[in-house]
Every structure is written in C-alpha cells, then in structure tokens.
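In this view, the complex is presented without one of its protein chains, the others remaining in place.
In order of appearance the chains are A, B and C, and numbering begins at 1 in each one.
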Amino acid sequence: MINFDLEEIKELIRSMQENSISELYLESEGIKLNLKRESFAQLQSVLDMQESNFLESGDSKKDFAQQKLEDQSGETHIKSPMVGTFYRAPSPNSPSFVEVGDFVKKGQVVCIIEAMKLMNEIESEVQGVVKEILVENGMPVEFGQPLMVVKPE
Amino acid sequence: MINFDLEEIKELIRSMQENSISELYLESEGIKLNLKRESFAQLQSVLDMQESNFLESGDSKKDFAQQKLEDQSGETHIKSPMVGTFYRAPSPNSPSFVEVGDFVKKGQVVCIIEAMKLMNEIESEVQGVVKEILVENGMPVEFGQPLMVVKPE
Amino acid sequence: MKRILISNRGEIALRLIRAFREFGYFSVLAYSEADRSSLPVKLSDAAICIGPPSAKGSYLNIPAIISAIEITGCDAVHPGYGFLAESPQFARVCKDAGIIFIGPSPEAMEKVGDKSVARSVAMSAGVPVVPGSTGFVSKEDLLRLAKEIGFPLILKASAGGGGKGMRIVQSFKELDDSFDTASNEALTAFGNSNLYLEKYVSEPRHIEIQFARDKFGNCISLFERECSIQRKHQKLIEESPSCAISPKLRKVLSDSALAIANQVGYVGVGTAEFLVTPEEMFYFIEINARIQVEHPVTEMVTGVDLVELQLIIAEDRPIPFSQEDVKITGHAIECRINAEDPRNNFCPSPGRVDQYIPPGGPGIRCDSHLYSGFKVVPYYDSLIAKVISYAPTRERAINRMERALYEMTIEGISTTIDFHREVLKNAFFRKGDYYTNFVQRRMGIK
Partner (left out) sequence: MKRILISNRGEIALRLIRAFREFGYFSVLAYSEADRSSLPVKLSDAAICIGPPSAKGSYLNIPAIISAIEITGCDAVHPGYGFLAESPQFARVCKDAGIIFIGPSPEAMEKVGDKSVARSVAMSAGVPVVPGSTGFVSKEDLLRLAKEIGFPLILKASAGGGGKGMRIVQSFKELDDSFDTASNEALTAFGNSNLYLEKYVSEPRHIEIQFARDKFGNCISLFERECSIQRKHQKLIEESPSCAISPKLRKVLSDSALAIANQVGYVGVGTAEFLVTPEEMFYFIEINARIQVEHPVTEMVTGVDLVELQLIIAEDRPIPFSQEDVKITGHAIECRINAEDPRNNFCPSPGRVDQYIPPGGPGIRCDSHLYSGFKVVPYYDSLIAKVISYAPTRERAINRMERALYEMTIEGISTTIDFHREVLKNAFFRKGDYYTNFVQRRMGIK
C-alpha cells in the first residue's frame, strides 16, 4: 500500500518537471493520483527551464520582496497595485482591516499602501475567505507583490 | 506483488529520463501506475535546433571539405584517415582503383591520399559494393571525411 | 551618497550597475514587470518592481519611482537616458523630497530643454545658431520669415526630438501644408503644437561636444563625437574623434559648449549638439542634459569614466582633472545594434534570443543586456547592444569593428548587425566623407 503526504506529492511534481514527465497516473488501495503537466508547456518548459536555471543562479540576494508562486488549489492573491509600505490598519491603534479567516467582499478595503506620504486604500477584487496574510505590517512591497491569499467563494 | 515507496517512483522517473522511455504502464495487485514523458524527440529537437541554428549561422564559407551525413539505409562510408589529397589511381595514366558498382573486399586498396609527398594507400575496412565516390580525383580531403559510399555485403 | 536607485532598464541600467559596483555604491534597480528576467535585475544589489510593462505605469511613473526610492532607503536616483532623464518635473520632485537627482538642476534642465529657449541662451552666449525664428513661429509670420531666411527651410517641434514634428520645406508652395502636418504631429507627440523655423542645412555633419561642469564652475570639454550616421534622425554609428574637425574647430566648438553650460549654470555632464558644414561653419542645435547612449566612444579615447564623473559632480566634489589633462588618444567607434529588421523598413523585431555570442577580444567593448534565452520585449526602444571598437587609428578601429560584427551572433530575432557591416564597407564611410544624409544618399535607405 502506498501512502503519500502532501510534501511527497509535491516532490513527485517537482520530479516530473525535472524529468519532463507529462503525465502520471497512480492507483492503489485507497489512493488515486493523476497528474498531468500542461501540454502547452511542453516546448516552453524546456526553454523556461534553462531560463529559470539561469535566473536562480548567480550570487545571493535578489528581489526586494520575494514572490510567492501562484497556487494550483484555486486560491487567489490580492496583489499590491503599487510600490509602497504595507499597513494592515488605518492607524497604529486601530484594529486591522482583515484577519485570517475573515470573509471579504469585492470592493472591501483590506489594507493600506503608503506611497509618497499618501495612504492608498486597497480594495479586494475578489470575494472569499482570507487564508493567509503574506506581508507583515509596515513592510515595503513592490508592484504586483502578493499581499494576501484568498479562497474565492 | 509490487510495492513502491516515493523514492522508488522517483527513481523510475529518473530512469525513464535517462533511458528515453516515453511511457510506462504498470498494473499489479492493488497498484496501477502510468507515466508518460514528453516525447524525447520533441525535447531533443528543440535543443538540437538551437545548437544547429548556431552552427549553421554566421557567414558564408565553412568547412574546407563538406561533410555528408551518415546514411540511414545501411550503407557505410570509407573515410579518410588523414589530411591530404585524394587520388583514385596510382598514377595519372593508370586506371582507377575502383569504380562505382565495383565489389571491394576488406583490405583492398581503394584510393591514395597524398600527404607530405607521401602516397598512402587507403584500404577498405568493409566488404561490399561501391555505390558512390564522393570526392573528385585530386581534391583535398580532411581527416574523417567520407570518400566513398559502400553497401556492405 | 550611498544607495542609488536606477530608474531605467536595458544596457544603460547595466552600465550604471557596473559603475556603482566598481565605485562602491549600492544599486537598487526599479523595473517594470516586463523586465523581471533581465540581466540588470539579476546584477543589481537589489531590485524592485515598480509597475506594469507600459512605460507610463513604470519608468515614467514618478510617484512609483519616488515611493520605490523611499521604501528602499535610497538617497539618490540615476535616470539613465530617455524616460525621465530630462524631465525637470522629476528632478524637481526629487529635489523637494531630498533625493539627489544625478543630473543637472531642474532650472538648468528647463532652460536647455526647450529648444527655442536654448537657442536664445546660445545666442546670448555668442554661439552661432542656425538662422531662423526667435521662439516659435505663428502661421501669420511664416511667409515673411521664410522669405527672410531663404529655402530650404526646416520646421521643428519646439518641444520635440527624435524626428517627430519635423518637416523640410523646399519652396513656398509646400509651406502651409508642411506647417499643418508638423504642428499636428508635434501636438500628438509632445502635447505641444509649437513649431520653429530654421534654415535647412542640407549636408551637415552632426557633431556633439561632451562637457562636464561641477558646482564650483569648473567646466571641461571632453571633445567631440561624430554622429552623422543617422537614419530618420536616429543615430546609428558614432565615433571620436571626427575626421572633419580640425584642432582649431575642436577648440571653438568646445569653447561654445562651455559658454552655454556656464550661461545656464549647468552642473553635471552634458552634450552640446552642433551642425557643421563642409566649410567648417557651425551652428548650435541643442543641449542633451543626460548621459548619452554614445558616451562610451568618449570614454575610450579620453580614458575618462563619464558615469564616475556624474557621481563626483552629484556629490558636490570638484572635477578631479583639468582641461589640459584631457587628450584624445586613438580612435573609437560605436555601432548601436537594434532589434530591427533592416530588410523590412527597420521594423522592430522583439522575441526570444536563442543564441547570443557577444564579440570579444582586444579593443572591443560590448555594452548589452542580452543573454541566450532572453526575450526582447516590445514595450521599449529597440537598442539591444552597443559595440565599441578602439584602436590606434580610425582605419584599424573600423577593421576591428568589422571583425567584431562578423563574430557577433544574435539568433532568433532580426538585428541591424548586417546593416552596420554594410556601412563599414562603404567607401565614403571609410574615407570619412559623410554627412547626416549618408544613409539615404550612400546606402539608398529612406
């Protein structure tokens, strides 16, 4: 009998990617696993693989704010529409706009990005439950940086 | 009965990659495993394309003696074992060692390569019928250059 | 000055990153989403995404850049060339926010940035300008002025550059129509329809003087660059020294550039552009208040690092040498390699570079952000590499450049490499007998 945990499945996925496996189907007692890598990616993956090899190499450092990869699981990100400083509350003594587990509506203010001394209220573009807040209060964020993970509903 | 753990599946995947296996289907008591790799030819063609693009590009000219690609048809080449000048006959007035259509034996002299004023008799390493003579009498040839096409018998 | 934000991309961003690293400054690159996998992002000390691919949302987005400077703790900004490099507004916002803008003051930039103002400045500094209208010309004055100056004439957008809003007028009957088209074009391109009118010099050389002036008033000429090889007013090949400039003319042009720089209180490095006729008549055209694309040819022949000079001047330090120390040694040529298809009207050719092999070996400098696998994006200008050759003589510099372009490999996109090789072979080019109409007249290319 085969028993996987999530980490192991992720490892399998990586291994598929590394070895150009386009499809994996596994059925065993109490488990069925079917993995397909997008066929569009076939040619692209070879090329991108080289590219990403390159981009990951070189010296230490890099992007000011670390990008998180988009999830497969149907979750989505609220991303920063501008460069600035991320605040979770309208003022230091106010409660946060949202907490993990909160339900947010489309258009609801979820945080503030301060840019050039201006406080810009950032509204959610989706409706759903906040699963994770990715940036700490008061930290700098860049354009397009994921701020929160939301599970749309 | 077959029993896998994760490490073993990963090994299988690696082994597919290394041995250019494009598909694997396994069914056994309590387990079904199906693995497909992106067509090896596809991957290879992308990589080769890049490489050959590069080698063919650039300006006109190139190799002093044009290389002919190895045939698919079971025919083989007699190649020049040295740099020099190709002669089909022992002297200008003699008949050629071989003509197209002739049968040659292993060890039979098929041409002369002149290098540093020395006449080197070149012997056939195969037995068969001469299908084509690729180099004209008196032309320079480089190391490894195909001289004749022979259909082995 | 310790941490400098670079609000630019491509080869000039790389040039600045290299200099900052060599001279001990921390570099922060502000980049657009389209440039995420670029070499400058990889090689800067830190990088921050400031906006979407459109330049308006990123490299021209002043609030985003200022915000990036603030959150990354930079004390200075280098704008490179293009984008905001010559925006007095940006320079002023920086100044107000206490950020060192590496370039001249907003006031100086305003004076030299408007061509008709620059013209008056030159005239009051005693530098000859092309005969023409003082300030912009109204449709009413057009005919009178045209009579006064004489044909051929040229109409130019007051706020313009790069050939937009420009028309050559050969006779009275073309005058009105040309005025209307040019003014419309100027309005579309620069939001300002004002035109001015000038005598059209038909076979001039385009010569520019590189100068530097510090806040103590030390003003130094780094001599000329010959930029007459142009297509549609876009420079393609530059060299230094120019075959057409006698030592005497070099001195006169240098003095003219310095006079204008002094007149406007220019602090920084800059370029004064001139038209020079075959008879050694010369006319001032404009000041470029930035580092220029073609600055490497000056660096090669003078041994002066112009980006270092910008840093020195921005830190209120005096220029560390005097005019007598500056000598031209040898000859340098730059070819600008664009991602364009010369067989298809120089149409931009973005796409993936499958294989990139830059030229190397003795006397070759290559400034490029390319690498094998890099994707040239369609959002910005098409310059992908600058190849600079340096040798003891012009002939050898040309031979060396031919050798370099022969070995340079860029696969997957169209480039202007072969076009440059044709220019280098041309007998008129080799003799140095060329004017701004070379590409049209000698290469038969519009």
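As a convention for this text, a contact is a pair of C-beta atoms (placed from the backbone, for glycine too) under 8 Å apart; a residue touches a chain by one contact, two chains touch by 3 or more.
Note that the coordinates shown come from a computational prediction; the quantities given were computed from them, not determined experimentally.
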item: Contact residue for the chain not shown (choose from C:D341, C:E407 or C:D433); value: C:E407
item: Given C:I168, C:I357 or C:M443, the one touching the chain that is not displayed; value: C:I357
item: Chain not shown, touching residues in subunit B; value: 50-51, 54-55, 58, 61-65, 82-85, 115-116, 140-145
item: Contact footprint on subunit C, counting only the chain that is left out; value: 14-15, 18-19, 21-24, 39, 43, 296, 299, 303, 305, 330, 355-358, 360-368, 371-373, 392, 396, 399-400, 402-403, 406-407, 409
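Keep in mind that, in the parts below, only the chains that are shown with their structure count from here on.
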item: Most distant chain from subunit C, judged by the mean position of its C-alpha atoms; value: B
item: Length of the line joining the C-alpha centres of subunit A and subunit C, rounded to whole Å; value: 41
item: Gap in Å, rounded to a whole number, between the CA centres of subunit C and subunit B; value: 53
item: Intercentroid distance (Cα basis), subunit B paired with subunit A, Å; value: 50
item: Sites on subunit C at which at least two other chains make contact; value: none
